[in-house]
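Below: one structure, written as structure tokens.
Of the protein chains in this complex, all but one are displayed in their positions.
Right after this comes chain A.
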Amino acid sequence: MARRAQPLGAALPLGLAAGALVLALSLGTLGAVAWRAEGGTGLSPADWAAIRFSLLQAVLSAGLSCLLAIPVARALARRRFPGRGLLITLLGAPLILPVIVGVLGLLAVFGRNGMLSAVLDPFGLGPVNIYGLHGVVLAHVFFNLPMATRLILQGWLAIPSERFRLAAALGFGPGDVARRLERPMLREVLPGAFLVTFLICITSFAVVLTLGGGPRATTVELAIYHAFRFEFDLGRAALLSLVQFGLCAAAALLALGAALPTGFSGGLDRPLARWDADSSVLRLQDAAVLSLAAGFLMVPLMLVVVRGLPGLADLPPAVWQAAGRSVAVALASAVLCVGLALPIALAATRLGGARGAALQGTGMLAIAASPLVMGTGLFILLFPVANPVALALPVTALVNAAMSLPFALRALTPAVAEAARSHGRLADSLGLRGLARLRLVTLPRLRRPLGFVLGLAAALSMGDLGVIALFADPDQATLPLQLYALMGAYRMEQAAGAALLLLVLSLGLFWIFDRGGRVNAAL
């Protein structure tokens, strides 16, 4: 057939433009920093140690997160129970949690003065020592288990329910279902989930490293910060940033190469029923898995709530103003993120093949970018033409949108591809194209991931401290910045209150959007 299966339309130029913008934000800013550098030294032995530590902890963290996420996602996929929707939303909480809030919560459980140590104390054990490589990995699993679960769960939900119906009709047991349906799905989904978690962990910055126990727990991102702050060595910062891109790109190539498409054909979106998992042993197993995961993820959060309540009453007005600014930035960032992700996903799907993958890879670049390098690069680029400080909030919204883009693409692209695979030919034969096709065919199938993406981008932006810290005047402080300001002024109780506010706002934003995307959906 000489004619393209699907017309390219306006999505292609829009997608390419969005890709170019991300490219400018990630590599363009790096170029600006390198250009501004005077000389600069090469990598020191300490830098190499940072590279090794980054890789080690990221592989361990991502591997463990994904491994633990499989049973959790499987349990969520094959069980229906009251409060399941709420549980899924709450399980998402750690991912969108501002890192500092999460670490405080983890310490309240696993710290030397935490709950676990208190429980062990009467038995003459403890205190628990969380500080070290294992602490860093524990914190990363806490933050990323929900993300990995969510990505793998989407894979499960993407298996058409007719498949399970057929499996039941053929008398498949759990083992057969795993072999015929679930393992092929995992082969497709796991490399991507591992990649995303790996990329989040490898760029991990200082707060998680609070649990690292010493100078050995230094990541490349932290080394970049040191290069800026301690030596003002822009050349070394740019070089380290380039190393980080290289590590991430290598990981991405490996992961994408390992992914195999499943080739499930389309379904009729019928409600899912799982006859294969109807035994009491499996039910108990799933209940245990879900209880453990919920406990691990929820108890630290509950302690953040308990500790924050006393401080919530007397938060200074500056905190509420900062909260307002943060919500505004988060909403703008969410809209921008979808505005970038949707055209890229559509264009990448229609381009297909290597060119589609290249476009999608460009969209993912931001995750490998150092927010510090990005912020400094933008400062260098903006300073000659405008006052960067006056632009702090719009710049933050844009950078946050770019930072959320990889997650958005991970959630959107498979759904777009699936919509094209299952309904593309029908839409072609009906002559549906352009906006009508987007509205009638594609968007209804994207509702769930779109809601997820909007919520995720808003929440991630809410908790982000990265770029704003470089630009902002305290008059423009966002809530995380204000939280640090309170901590920096001995006001730990108010800071705990601000942390609770941040938690409520992040979760609230995520819940509203995610809920909106799931109206009428069975998830």
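Here is the rule we go by: a residue touches a chain if its C-beta (ideal position, glycine included) is under 8 Å from a C-beta of that chain, and two chains touch if they have at least 3 such contacts; residues count from 1.
By definition in this document, contacts and distances are computed from a predicted model.
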Remark   = Among "2-oxoglutarate oxidoreductase subunit KorA", "Glutamyl-tRNA(Gln) amidotransferase subunit A", "Thiamine-binding periplasmic protein" or "Tryptophan synthase alpha chain", the omitted chain is listed in UniProt as "Thiamine-binding periplasmic protein"
Note = Checked against the full complex, the residue among A:Gly111, A:Pro343 or A:Gly497 that touches the missing chain is A:Gly111
Hidden partner chain, touching residue among A:Ala357, A:Met492 or A:Ile512 = A:Met492
Residue among A:Gly28, A:Pro184, A:Pro316 or A:Gly508 touching the omitted chain = A:Pro316
Key: Among A:Pro13, A:Gly173 or A:Pro215, residue touching the chain not depicted   = A:Pro215
Chain A, residues in touch with the chain not shown (by the definition above) = 36, 46, 100, 104, 107-108, 111-113, 131, 206-207, 209-217, 222, 225-226, 228-230, 232, 316, 318, 324-325, 328, 376, 379-380, 383, 389, 469-470, 472-475, 477, 481, 484-485, 487-492, 495
